[in-house]
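Excluded from the complex is one protein chain; the other protein chains are retained at their positions.
On to chain A.
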């Protein structure tokens, strides 16, 4: 895919929960290979937005196109096939706590790989994904035995196992100490380089944002309030933008 091709297009998306209008005519385009960070206050709808992109949440109106496919027009099987190309790193990691690390990584493969492929290639793929995050030795451990940072890395390895073209990160450094947060941010950069994936990152962590963002979008009152590079937005005089950098 060539540079500057939009891989995710969000147009006039609205989403309400009762009287709470979370997204109001929100629009954005994300180009191939980009690391886009969406910044906004807690409860401003950032997580809702990326869950709409992968159709975990249905929008009220508007359209979302991912890798050239309108997600609302897809049937269940087509949507599941598209989801193989989209990785999602959950804020809570969402590791299956009744499964070992290996079983966690094997889980996405059981739907998208044939039994023969799994028997031949799954072990190698799991090991490679774990090596990418530097945790090959945890393969037979349970998630409960891992630290917060390790769980985040394993969750990232599970996201990478299907070699996604787009990766959605929901607050990847929240709850981690600054050192581990920096390590995770660096890992995200390394992953983006290795897999040439497009990333959409939800974050409040300015250190993380500064490290990874090619471009930023400010989500304020459910709208795409402003966009630009980290330094452009940091230098902005608008009080609503400035308060994020203070």
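One rule holds for everything that comes next: a contact is a pair of C-beta atoms (placed from the backbone, for glycine too) under 8 Å apart; a residue touches a chain by one contact, two chains touch by 3 or more; residues count from 1.
Just so we're on the same page, contacts and distances are computed from a predicted model.
Matching "Cytochrome c biogenesis protein CcsA", "Transketolase subunit B", "Ferredoxin subunit of phenylpropionate dioxygenase" or "Putative phospholipid ABC transporter permease protein mlaE" against the UniProt entry of the left-out chain gives the name "Putative phospholipid ABC transporter permease protein mlaE".
Contact with the omitted chain, checked across A:84, A:141 or A:226, is made by A:84. Which of A:56, A:73, A:189 or A:235 touches the hidden chain is settled by the complete complex: it is A:56. For the chain missing from the display, the contacting residue among A:27, A:61, A:92 or A:186 is A:92, taking the whole complex into account. Where chain A meets the chain that is not shown, the touching residues are 51, 54, 56, 76, 80-81, 83-84, 86, 88, 90-92, 94-97, 107-108, 110-112, 162.
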